[in-house]
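Shown here: the complex without one of its protein chains, the others still in place.
The block that comes next holds subunit A.
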């Protein structure tokens, strides 16, 4: 159990620190480190809120009628996370395009009160999501005794390792161009976000909130089941083991939202999500690039002897 707790906290804390790291890096690089403390405040409040949620599910929502609330909360969190992460992708895409070389001083114009509030809310919700996920995973590995998983050495060690890894990573990236940094982390965020979106659709179909006209577009469980349970079920039902382990499936599920038997809605939403993100970010940038070019042309006309530093 301790090793499982270690792996879970490591994964969840690192994911949260990735997003917080992007925000704080942005603040530091734009010369606004004074706002960093608010981002961390948001994160700290989210940890308290996660503990509150744990108590809610462990102690309050235990009657038959309330038991299903867990899954509705998960779906809600997934949808909110998808929206937030998508918004973050656009934010990063628009800002990275505006960055030319080392002209970071001009970034100050992007910092407004609204931005700061948004970043604090962002960090709060991101940490809250990871915190709640941790709570549910802990409930699963301990058979319902969440406190037991928190008290062992595993959870603490996992958290410490995650902090150490992200510290080393972000210390390294401080030297990397902000544009490159945003592009790479942005790609990760799009993948995570698309995966969350289809998982939310899949969950809503599982609990019958929404229907489907085709629950399985295809079924490739024989090749690569999406989870060790599906692997075991397939083996039990057919007597033949699938070609690839369910452990690989769960890895692809977490990273790309893979499903061995997706519904038609999942397939269309997944492909559509990437198409939409591509279309919106590229159309935005082409518009902005044109505007920048136009502005540059105008400046050339006015300023005859531009100062060269």
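Simple rule for what comes next: a contact is a pair of C-beta atoms (placed from the backbone, for glycine too) under 8 Å apart; a residue touches a chain by one contact, two chains touch by 3 or more; residues count from 1.
Here is the rule we go by: contacts and distances are computed from a predicted model.
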Record-based protein name (UniProt) of the chain missing from this complex, from "Branched-chain amino acid ABC transporter, permease protein", "Probable glycine dehydrogenase (decarboxylating) subunit 1", "DMSO/TMAO reductase YedYZ molybdopterin-dependent catalytic subunit" or "Extracellular protein": "Extracellular protein"
Hidden-chain contact residue, picked from the options A:83, A:116 or A:261: A:261
Selected from A:14, A:46, A:126 or A:224 as touching the chain missing from the view: A:14
Subunit A, residues in touch with the chain not shown (by the definition above): 4, 7-8, 10-11, 14-15, 18, 51, 54-55, 58-60, 62-65, 67-68, 70-71, 136-137, 139-148, 150, 165, 169, 172-173, 175-176, 180, 184, 188, 201-203, 205-208, 210-216, 227-230, 232-233, 236-237, 246-248, 250-251, 254-255, 261, 264-265, 268-269, 272, 275-276, 279-280, 283-284, 286-287, 290
